[in-house]
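The complex is shown incomplete by one protein chain, all other protein chains being positioned as in the whole.
Chains here go by letter, A, B and C, matching the order in which they are written, and residues are numbered from 1 within each.
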Amino acid sequence: MLYFSLLFAVLFGFWLLLSGFWDNGLLLGLGLASSLFVAWIGTRLQSPEQENGYSLGMLLRLPRYLVWLVVAIVKSNIDVVRRVWDPLNQPITPVMGRLPVSQRTSLCKTIYANSITLTPGTVAIEVSDTDVQVHALTRDAFADLAGGEMDREVSRLEVGAGHRRSSPNGKGQA
Amino acid sequence: MFAAAAICILVVMALALARAFLGPTVCDRILAVNMFGTKTVLLIAVYGFLTGRPDFLDIAITYALINFIGVIAVLKFVEGIADSEQQPRPDEF
Amino acid sequence: MDLLPPLFPDLLLDLLSMALLIGGVFLSISGAVGVIRFPDFYTRLHAAGVTDTLSAGMILAGLMLQAGFTLVTVKLLFILIFLWYTSPVASHALARAAMHTRVEPAEAEVIDADQGDESSAN
Partner (left out) sequence: MSHDIVLKVIAKLLIPFILLFALYVQFHGDFGPGGGFQAGVIFAAGIILYALTNGPDAAMRIMPPRLLTPLAALGVLLYGGVGIATVLLGGHFLNYDVLAHDAVHGQHYGILLIELGVGVTVASVMLVIFFAFITQEP
């Protein structure tokens, strides 16, 4: 029910921003009906046997994480672009390897995998329950990721900064 | 300014298209087509500003949606063929 | 002289948006050159990632500055969020499909980062 209400509110906001007709009663009514209908379908998409992993606390911690992520994206973009234009001084050293995943919910595993892929220079290939296969453009990019900073940031998103769990492999204490 | 940006995006699209023709594997081609698609989205947005018609942004959103779903569909297809054949021959596409 | 205050922010905004557009386009071209130049599929994937993330962000941010506080900006923001939301998924699906079709990474060094725990069972 919480998911339904939240989804409905977000969808109606989405409609208002897309439409821009805020004084047209007919379109507002259609927007309300559409949002209700789509929120109903959206809740049915969530299968009941599967945990969904959403929580309000996570939503509140998201903006801080996004800022951190954008900074990481900018840094890694600059790195990859330098390696495109200056191959002699900064050669590429492709690396393929597996890294541990310490998140429990599939939502946070997805966030971690997508953050890996979203920063150019590292791509998450296969995500399993305990680890993720990563291809990196350079050894340094892989070492950065193995250092576990991104893993810690996503885990903090999951459980909150107060009671941060230690990573199961004793990694990430770099 | 917008015209220059649009021309540069067209150059990028041409380079992506070159990779699509060069291959060599089917995944390279899909990668190039996906990149072509996202650059098309940017081109439509810039073109909307060039002609002063922000309506184009709706088309850009639609294009981004359809591009994403199309790429996922093609990948599922390729993956399905590769999984069903014991000796995949991705170079023959 | 009294014309300066209203003019100045506009000029600054124009310059800033031009800088963002130029930067975005430059990143885009860099990514495309990388896609042409890099040796194998997986490295090309990284180059394509450049054009999808920061380049798209900078171009759309440049357009947003031109549009000001209007619904056009909101729609540009939707495009940006959508691109950043889907492009890693597309890249991930591409890499996964490449693994399934046995595209071999050229000259890639294989590292097993977690020595001797769960992944050794794989």
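Note that in this section a contact is a pair of C-beta atoms (placed from the backbone, for glycine too) under 8 Å apart; a residue touches a chain by one contact, two chains touch by 3 or more.
As the structure is a computational prediction, the values presented were derived from the model and not from experiment.
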Chains in view touching the one left out: A, B, C
Residue in contact with the excluded chain [from A:127, A:141 or A:154]: A:127
Which of B:1, B:17, B:33 or B:59 contacts the chain that the document leaves out: B:59
Absent-chain interface as seen on subunit B, which is shown: 55-56, 58-59, 61-62, 65-66, 69, 72-73, 76, 79-80, 83
Hidden partner chain, residues of subunit A it touches: 7, 11, 14-15, 18-19, 21, 26-27, 30-31, 34-35, 37-39, 41-42, 44-47, 106-107, 109-110, 113-114, 124, 127
Absent-chain interface as seen on subunit C, which is shown: 85-86, 89, 92-93, 96, 100
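In the analysis below, only the chains that are shown with their structure count from here on.
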Inter-centroid spacing, subunit C versus subunit A (mean Cα positions, whole Å): 15
Between subunit C and subunit B, distance of the C-alpha-averaged centres to the nearest whole Å: 14
Length of the line joining the C-alpha centres of subunit A and subunit B, rounded to whole Å: 23
Residues of subunit B touching at least two other chains: none
Per-residue overlap in subunit C, given as positions that touch at least 2 other chains: 31, 33, 45, 75, 78, 87, 89, 96
Residues of subunit C that touch subunit A when the two form their complex: 27, 30-31, 33-34, 37-38, 40, 42-43, 45-47, 49-50, 53-55, 71, 74-75, 78, 84, 87-89, 91-92, 95-96, 99, 105-114, 117-119
Touch list for subunit B against partner subunit C, complex: 1-2, 4-5, 8-9, 11-12, 15-16, 18-19, 22, 25-28, 30-32, 34-35, 38-39, 41-42, 45-46, 49, 54, 57-58, 60-61, 64-65, 68, 71-72, 75, 78-79, 82-83, 88, 90
In the complex with subunit C, residue positions of subunit A that touch it: 17-18, 20, 73-74, 77, 80-81, 83-85, 87, 92-100, 113-115, 117-126, 130-131, 133, 135, 137, 139, 142, 146, 169, 171
